[in-house]
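Encoded as structure tokens, the structure appears first; notes follow it.
Note that one protein chain of the assembly has been removed; the remaining protein chains are unaltered in position.
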Amino acid sequence: MTGSMIAFAAFSTIAIVGSLLVIFRRTPVASAFALVLVFFSFSGLYALMGAHLIAALQILVYTGAIMVLFVFVIMLLNQDSPITDIKESSLLFKGIAGLACVGMVTVLINAALRVSGLAPTNIYTDQKIEELGGNLRVISELLFTDHLFQFELTSFLLLGAIVATIALSKRQRKGGVS
Amino acid sequence: MLNFENTMTLANESLNVFMVVPLALCILSFLIPKGLQRAYAIAGAIFFFALSCYEVSQGLGGQTLPWLSQFGIQLGFRLDSVSKWFVVLTGLVTFIAVYLKGNWYRKSPRIFVASSFFMAFALNAAFLSTNLITFYIAYEAVFVPIIFMVGIWGTQTKAASVFKFFLMSFLGSIMMLVSMFYLIYLYQSQTGQYSAQIFDLVQVSKSIAPERLCLAFFGFFLAFAIKVPLVPFHGWVRDAYVNAPMPATIYMSGILSKLGVFGFIRFVLPIFWDQAIQYHGILVTVAAISVLYAALLAIQSKNPRELLSYSSISHLGFVMLGIFSLTSGGVGAAVLLSVAHTLASVVLFMLLHFMSERKEDLTLDRFHGLAPRFPMLFVAFFIAVLASVSLPGTVNFVGEFLVLSFSYPVSALCTVLSSIGVILGTVYMFKFYQYLGFGSPNPKTGAESVAKDIGVFEISILIFMLGLIIYLGFQPAVILRGFSS
Amino acid sequence: MSLPILPWLVLSIGLLATILISVVRVGTKRPAQIFALLTLLATFFYSVTTVPSGVENVFNGAFEVSALTQVGLALFSLIGCIFVLGTSRYLTKEGIHISDYYHLMLLMILGAAVMIGSKDLISIFIALEVMSLPAYTLAGFRRHDARSNEAGIKYFVMGGAIGAVFLLGAAFIFGATGSVSIDKIFEWSKVAQGDFTLFYIGHLLVLIAFLFKVAAVPFHFWKPDVYEGSPIAVTGMMATVISAASFIVISRLIGIVDFGRIEWGAYAAQLKQVVRVIVVMSLVVGSAVLLTQSNLKRMLAYSSISHTGYLLLGILSSISHPQEIFSVWMYLFGYCLMTSGLFVLLSQSEPKADMGVELIDLTGLMKRSPYTTCLWIVFLFSMAGIPFTVGFFSKYFVFLSSVSAGETAFVVIAAVCAVVSAYAYIRPVALMVMRDADPSASNWKGSPVSTVVATVSALAVIYFGVLPGTIVQFLKGVPIGH
Amino acid sequence: MNGEIQPMMMVVVALIVFGIGLFGLLIRKNLLIMLMCIELMLNSVNLCFVAFSKMHQSVLGDLTVLFVMTVAAAESAVGLGLVIAMFRTLKSVDTDQIQILRD
Partner (left out) sequence: MNLSYLILLPLFGFLINGVLYLRSTRNSKKVSAELSGGIATVAMLLSFAAALYNFFLLRQLPAEGQLFDQMLFPWFKLAGMSVDFTLRLDPLSSVFCLVITGVGSLIHLYSIGYMHHDAAPAKYFAYLNLFCFMMLNLVLGATMPHVFFGWEGVGLASYLLIGYWYHDPEKVGAGMKAFVMNRIGDIGFLVAMFIAYKFVGSLDFIQIANTPLNPEMTTTLGLLVFFACTGKSAQIPLFTWLPDAMAGPTPVSALIHAATMVTSGIYLLARMHTTIEASATTLSVIAAVGACTAFISAVIACAQTDIKKILAYSTVSQLGFMFVACGVGFTIAGVFHVMTHAFFKALMFLGAGSVIHALHEEQDVFKMGGLRKKLPITFWTFVAGWAAILGLPPFSGFFSKDEILIQSLQSPHGSMPLFLVMMAAAFLTAFYMTRLLVLVFLSPSRMGQGVEKSVHESPLVMTLPLMVLGVASVVGGWFGLPIHEAHVEEAAGSSGRFIMLASVALALVAAFIAYKKYGKTTKVEQVNDIAREGFKIDAFYLSFFGNGTKNVARWMGNLIEQQVIQRMIRWTVAIVDLSGNLLKVAQVGSSQAYLMMMFLAIFAVLAWFLFGVGQYAKF
């Protein structure tokens, strides 16, 4: 058992338990904090795989931005009290849902495990990444060369999100003129 | 193999007038003021009919115009000894349909006139086209005016009958379309090119194992059997005929049913010759059952229109018997009988319309005694009834006689059974006539009492139609000539 | 200067300009409307006049500029024009005539237009979201209406979940092939050996995500609800732009592997089985449930489900016969044309209660406004596939292709379903023509512009129903990516 | 186990989390939590990408995750906007409240 293995075991356990907490906690705030837990553990898993940039961004973007947004909305909507929606759905429904999810995961894992025979493409080995100036540099370079298109497209996505959010949330008078 | 195409003269290349003229009349009708619609329609229809006759007399012809040629869809038209009669009948039926007076000239007459001419356009396109897809398009397009006519001017329960008519016909025709695709695909897989021309597809069908075409055959059969209709595909007929306004009924009985007949002759027999032989027994039986079953239904019906609708089915059963005899004689006889049936049924429906204009209630459960009051009308009616029971001297007799003669050698039993339909036909047609015409006249009420006998123009039309029936009864060679080779 | 992506740039710049002008002139929607219209028109004319003959990959192969994509762009901008012009009165009436509407609409069109050209899974995903986020928003745009909220939320929740499914599929494909670029995956498929299971699953998941977008049964549940709840103009855009774009992407994604290679034969066979099942279910559900609907928008939802069935039939035949894909293009073309016209007409309704447009509102329309009725009839007949309308040729080529591909049995099923749905389309016609107006029937009143727009659409429907030669010829010549 | 962390193990973890997210999506009716579940699913996919990237010794997966994060952010923004709009009208964020459109 190496250290990384222990770390993996720990992070993955936290991730899974955290996920379960997300879905089983009554109060949305609790779920949100469980989610933060998951995000952190994922960040750890990324770090274990050497994806340091992603690990950092995971914390920054998800925990720093998205979760804050969530918590903000939860507070805005006064959703900090326990809710009982989970009890309302029938046991049968939950049972089927559980079976479906277990089945789904089984199928997906089964499929994923069959891929082991593939040879790696060996473009960006760890050594090479080191030579090229590290994970961050490589990704940044690719982002503005090969993946410029996606990058630019993302700007439109964000623009859209901004316009949409404003349109949804700005005060609107009956009668149509904004 | 059938060989009834007259190959002598194919010089006539101005076939598009058959389509262009009614279409132009259809479009023009929107510009005519409401009050003049009937005059316009009658004049237009007479012009169109005369033009059709003239063009037909100019000889047979063929014409191909490009349309979607890369997919095998050409505007291929061909006037041969089969189609020319149907084209002429289209003109005639159109005239009769627009001639009749009724609420269609009071309530949105433009749509009625436009529908009528559109119908003529679509029918002619269907009767002339040599291209399966063009035919299909025209065949489907015929629905549209019928739906409008029944929908706008039909009786109270029209909606259900429209749906029944539309759905059954559409089901059949779309199955035919799928079968057409199969044929086109076969041609394409053999030659690498698309073609929906009948001549090409006949070649394909000959070069292919007959079993592979069975389903395609039934696709075509279903479409035309519903259209004709053959029992048991006749479910739509009664309601449609009864609930439609009279012009629509005249169209349906007079010429739409012939579309199915024509389809059998033009498409099914040449393409599916082997299948037709294989299923010959079934086909002939279906035809014989149509004759008898519909005749029995006609006997029990109390509504004149219902009776005529069943009688139509019964008579068309004879036509189909002729076609299913799978001999060139039978086909020729079937064409003759089709013409005969069109003439007779159009006259009968027209007279029924005249009668119902004069008397509301024409239920066939008591004697109405109308004959002494409208002698001219009933003389014409009687002759039409005689034609309908195919008494010798009318063209219907020649047609029916020839049909049965040619079907007897191939299927004696069905022929004899169908002959029983002749007796039943006599029973219901005479019952029909007698109930309306005979007995003592009932005391008249209200508007009924001022009703007069038919006028001179009506009489002239009737003389023309009945004269045609009798003339052709003695000179059927006019029509049969094309089939004698 | 040759900048292949110029039409897209025109649209993007126009979009930015529209947003800017709205920021400058706050408080009025007119400039945004005009700018949006100008942008769309410019895009339309620019893209139709510069249709390339070949396929050009830009952005390192991440984006494809070809006849297909450019015509897609032109089609989307045209639909955009139709809706900008045709539904302005409706928007005012509904109180959602604000400049944001135009921004979001343009964004949606941009997303769709980019998505159809995207050549890697990530671009497709981002473009999908660029298209979908405005769609979610627009679906919930009548914010004071609970049903609109519901539509937006439902669409969003299911769309979000399906987005995750798409991404999972993309991840699996990436895992199996080491690439997300479609070209590279195709190259890989030509030489790959070993166990492809991961790829299959990924591929299926990716496809399912788009089957969800086009509402193929059993991924269709969102559609009727969202259609009913969304504003009519938005529903129209969803029905046309999103469906068409998604179908183009589906065809791209289906062709991601080299089915010509023998190793993929078994997969192709099995994939076809799945598509067949989906085709049948879509057709049956689409047409059977169509009959039972009384709400017009729900009817159109089920109608589009059944159209999805026909389109998937075309896709199905293109798996083994790639050249038959033109039938899908043709169908999409006709479908977009008639659907947009129908929605413009639908937007002319003025429902009395807040219950949406019901079938009964159509009763006696013939008497009330004969001209509009004629337009209705043209579109409904086209939907039913009656000749002389473009709907006929749409079905025609799909059926022909499918028969050529040996799917005759499914063509028969499709034909039967066509009859059933034809019944449903004729029923409104019957109500309009045969019945007198029901006392509870709502009024219909369209702006002259919308009637003109609908007329133009109707004429186009008839024109392409009579003379489809040029468009079919063109679509047949559209080069296929792989 | 040879001590090395196999990318496949990551994938398994990711898929389990995906399944949990999915399960949550199915059984919870609170929209906020449903949104969180969607985030969970996206996250797990991210992990898959990175793991596969590692497996292929490529950085494509990492790049993809960047974009996915952006998308997730935009999506949750819009989603929360919709939830707020719904809350304003219905005073609830429960999906039980949004069953008007049916049949």
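Order as written gives the chain letters A, B, C and D; numbering starts at 1 within each chain.
Throughout what follows, contacts are C-beta pairs under 8 Å (C-beta built on N, C-alpha and C of every residue); 3 or more make two chains touch, one makes a residue touch a chain.
No experiment lies behind these values; they were computed from the predicted model shown.
S.K.: Among the chains present in the display, which ones are touched by the chain that isn't there?
M.R.: So, spelled out: the chain left out of view touches A, B, C, D.
S.K.: From the list B:20, B:50 or B:420, which touches the chain that is not on show?
M.R.: That would be B:420, which touches the missing chain.
S.K.: For the chain that's not shown, point to the residue among B:35, B:66, B:281 or B:375 touching it.
M.R.: B:375
S.K.: Considering the complete complex, identify which of C:68, C:233, C:290 or C:311 is in touch with the unshown chain.
M.R.: Of the listed residues, the one touching the omitted chain is C:290.
S.K.: To test your reading of the contact rule: which positions on chain D touch the chain that is missing from view?
M.R.: Counting over the whole complex, chain D touches the hidden chain at residues 22, 25-27, 29, 34, 95-96, 98-103.
S.K.: Using the touch rule from the top, list residues of chain A that touch the missing partner.
M.R.: Those residues of chain A that touch the unshown chain are 89, 93, 96-97, 100-101, 103-104, 107-108, 110-111.
S.K.: In the complete complex, the non-displayed chain touches which residues of chain C?
M.R.: 153-154, 157-158, 161-162, 165, 195-197, 200-201, 204-205, 208, 212, 218-219, 221-222, 224-225, 263, 266-267, 269-270, 273-274, 284-285, 288-292, 420, 423
In the analysis below, only the chains that are shown with their structure count from here on.
S.K.: Higher C-beta contact count, A-D or A-C?
M.R.: When the contacts at A-D and A-C are counted, A-D has more.
S.K.: So which chain ends up closest to the centre of the protein, judged by Cα positions averaged per chain?
M.R.: Chain closest to the assembly's C-alpha mean: C.
S.K.: Could you work out how far the Cα centre of chain A sits from that of chain B, in whole Å?
M.R.: Each chain reduced to its C-alpha mean, chain A and chain B end up 71 Å apart.
S.K.: From the mean C-alpha coordinate of chain A to that of chain C, what's the distance rounded to whole Å?
M.R.: Result: the chain centres lie 30 Å from each other.
S.K.: If you look at chain C, which of its residues touch at least two other chains?
M.R.: Only 122, 126, 129, 133, 136-137, 140, 143-144, 168, 172, 175, 178 qualify.
S.K.: Every touching chain pair, please?
M.R.: Pairs flagged as touching, ordered by label: A-C, A-D, B-C, C-D.
S.K.: Which of the residues in chain D come into contact with chain C in the complex?
M.R.: Residues 11, 18, 21-22, 25, 31, 34-35, 38, 41-42, 44-45, 48-49, 51-53, 55-56, 58, 60-61, 63-64, 67-68, 70-71, 74-75, 78-79, 81-83, 85-86, 88-90, 95, 98-102.
S.K.: Show which residues of chain C lie in contact with chain B when the two form their complex.
M.R.: 366, 370, 381, 386-388, 392, 396-397, 399-400, 403-404, 408, 411-412, 415-416, 418-419, 422-423, 426-427, 429-430, 433-434, 467-469, 472-473, 476
S.K.: Flag every residue of chain C that touches chain D in the complex, lowest number first.
M.R.: Going through chain C, the ones touching chain D are 122, 125-126, 129, 133, 136-137, 140, 143-147, 149-154, 156-157, 160-161, 163-164, 167-168, 170-172, 174-175, 178-180, 224-226, 228-229.
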